[in-house]
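Excluded from the complex is one protein chain; the other protein chains are retained at their positions.
Each chain carries a letter (A and B) given by its place in the written order, and its residues are counted from 1.
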Amino acid sequence: MSEDFNDNKTIQAQSSETISGEGVRGVAPDKDYVRPAEVADQDLYHGHSFITKWIFCQDAKVIGVQYFLLATFTGIIGLILSWLMRLQLGFPGAAGFMTAEHYYQFVTMHGMIMVVYFLTALFLGGFGNYLIPLMVGARDMVFPYVNMVSFWMFFVAVGVLLASFFVPGGPTGSGWTLYPPQAILEGTPGSGMGIILMCVSLILFVAGFTMGGLNYLITVLQARTRGMTLMRMPLTVWGIFTATVLAMLAFPALLVSALMMTLDKVLATSFFMPTILKAGEVLEYGGGTPILFQHLFWFFGHPEVYIVALPAFGIVSDLISVHSRKNIFGYRMMVWAIVIIGALSFFVWAHHMYVSGMHPWFGFFFATTTLIIAVPTAMKVYNWILTLWKGNIRLNTVMLWCLGFIVTFVNGGITGIFLGNVTVDVPLSDTYFVVAHFHMVMGIAPLMVIMGAVYHWFPLVAGRMLSEKLGKLHFWITFLGAYSIYFPMHYLGFIGVPRRYFEMYNSPYITSAVGVNEFISMAAFLVGAAQFILIYNIIVSLRMGKPAGKNPWQANSLEWLTPTVPPEHGNWGDKLPVIHRWPYDYSVPGAKDDFIPQTTPPSEVAGTEVEKT
Amino acid sequence: MSEIKKEQTTTHKIGIYLWIWGLLFVLSFFSYMVDWYQFQGLLRWSLILLFMFLKAGLIMAFFMHLFWERYALVNVLLWPMTAIACFVGLMVAEGKYTLFSRLFYFFVGGQ
Partner (left out) sequence: MSEPKIEGYKFKPGYSGMAADTASDQTMFKGVHWGKAMMWIFLLSDTFIFSCFLISYMKGRGSTPEEWPNPSEVFALNAFGVPVPLLLIAIMTFVLITSSGTMALAVKYGYERNRKMCGWLILATALGGLTFVGMQAFEWSKLIHEGVRPWENPFGAPQFGSFFFMITGFHGTHVSIGVIFLFIYAYKTFAGHYDEGKRGWFTSMKGDYVEIEILGLYWHFVDLVWVFIFAFFYLW
């Protein structure tokens, strides 16, 4: 990291004797030399019919949009479920049909949909597919066919998940953590078909994701264009890449636990099932260990948090840099922080289990590792702020979302430090404090980044700009509204309101929170409704938005430099781009423009103080 | 990609494969003998693990060519195993603790 503080970090780009100023094509001076291609150009399958072009399509960009749309669709279902829950919590009994069983089922499906089928699919499947090949200068993902199958597996997984709403007993109501033994015992809603379909859907999701994930990883590792080193990749790619690594190593634990739970349910094995007395009778189960499930689940579950967070970190870094016209502060530090956070995330899982009755000594280990992760995370926050510092900030919608992200993320991060300490967590565990924490840090914060990313890259995908006016309206309602929802929840947690409760009835210490709950619910309705502003904005702008032209944000990274905007299948026309620099050369002293695209050879920017990358 | 590989790839002498093959048989035989002679306790465990890791190492190093691969690949493949090692270690402790609490609360405490 001493690189970042090296005095000689800028170089005077030299021009060769014969060429001054602009480089001349064909007579490339030495400085501009880039090694020839190692790998032959990729042959692509070009679809001809509607079906091969838009449905079973092998173009990563189309697959990305497909992922995006399907994930958004499931996300909206998750949103509607949250509305129903908030209706019940704020105004008990107002949703007439809602029983406690329904509430459990909605909590569970909401949590699982939001974390896995919405955020994970959207960041990795959606943004990953669209952006990775473009940003590293590849024609497509390395295995387009497998990539296509990946999406359709996801499609089936979503289908199976939603099917569980219509089976006898309904979807599972065991909470998104699906803890056994209650998840599969009678008395828990959806303990029949519901939980089986949930497990099957998760297994399908993991299988499908693995196919996509292999594509993302190998594309980044083995299919970059000439001149594109790992340390010249945009942080977006770094974030998605590292998150994919985590997914490839964490999903196995989910797969295994889902499989074992299915067997417990279907074959009456007792992997997770201890001896259970029910109404004086011993059930057929016995000898299993429920805590094993928790370990497996969180060995997946904690990295999952970072699977959602790391792409958000990466994307927001790029957005902040572009829209404050400054290079990202401490690029290498940012990369290392992402990698270190990713690695450490496999050593902290049991901080979710402080009250589970695990080995008492584990608390020491996991509290320590958890607090260590805070260090690289804090470094990232400082670097975002230092990137903004004295930047030429464009306070447009994208930038607003980025600022909103920083605020909510810091807020959620700080409560995370509370919860990472055993003694503080024990009383706060399973209260609304936890709900507030994880919604701030992995619900709202990544959501803000998604919104920012949509406003940023919509012009690339659609060729038209989104309306700024509607965008700002959308932002302010969402930001202030989300704060109104989750900030008071910290207080609810402190006074002891438990999580996952259908109703508080007349518990004296909780009746004091009635007003707060009503307020939160109103805010929740408003925020949810505000999201339809975005949908309206998208639909209208698709037809009537201002034409974006090429590179509307004056960005440096490759995705804006394709010969046609929006990019076509194969991305680059006949010739792959050649990269000469990182994507953060903004406001370089001495340069003609305030940005130097990655493809600009050194000879064209002679005499400027560009970073050595 | 395929274009480049078109030239003959240099391969290794057949002898080395036969050697490894033989060694694997011998090591498997040894681990079988651990059971045959019913070694117990620490000796049994160290022998089982020793032969296991030797066999695994040979397969990975020579049959899967890791020995000849560049360090970039080898390191990418081996470092993640630290997470597994951590998981294993902790679950050993956890298993013992669960057993302890079961015996303590259900048998000792129950009486």
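Quick note on the criterion: a residue touches a chain if its C-beta (ideal position, glycine included) is under 8 Å from a C-beta of that chain, and two chains touch if they have at least 3 such contacts.
No experiment lies behind these values; they were computed from the predicted model shown.
K.L.:
Quick one: which shown chains sit in contact with the chain that's not drawn?
P.N.:
Per the contact definition above, the missing chain touches A, B.
K.L.:
Which of these touches the unseen chain: A:Ile80, A:Ala100, A:Met231 or A:Val375?
P.N.:
Of all options in A:Ile80, A:Ala100, A:Met231 or A:Val375, contact with the hidden chain holds for A:Met231.
K.L.:
So which of A:Met98, A:Val142 or A:Ile315 would be touching the chain we can't see?
P.N.:
In the full complex, the listed residue that touches the missing chain is A:Val142.
K.L.:
Write the list of subunit B residues that the hidden chain touches.
P.N.:
Considering the whole complex, subunit B reaches the absent chain at 1-2, 4-6, 8-12, 14, 17-18, 20-21, 24-25, 28, 31-32, 34-36, 38, 44, 48-49, 51-52, 55-56, 59-60, 62-65, 68-73, 75-77, 80-81, 84, 87-88, 91-92, 94-96, 98-99, 102-103, 106-107.
K.L.:
Contact with the hidden chain only, please: which subunit A residues?
P.N.:
34-39, 42-45, 142-145, 210, 213-214, 217-218, 221-232, 248-249, 251-253, 255-257, 259-260, 263, 267-271, 284, 286-289, 292, 295-296, 299, 579
One rule holds in what follows: only the chains that are shown with their structure count from here on.
K.L.:
Determine the centre-to-centre distance between subunit A and subunit B, using the mean Cα coordinates as centres, and give it in whole Å.
P.N.:
Chain centres of subunit A and subunit B, defined by C-alpha means, are spaced 35 Å apart.
K.L.:
Can you check the complex and tell me which residues of subunit A touch subunit B?
P.N.:
These residues of subunit A touch subunit B: 38-40, 249, 289, 291-292, 295, 299, 346-347, 350, 357-362, 365.
K.L.:
For the complex, give me every residue of subunit B touching subunit A.
P.N.:
Answer in residue numbers: 1-4, 80, 83, 86-87, 90-91, 93-95, 97-98, 101.
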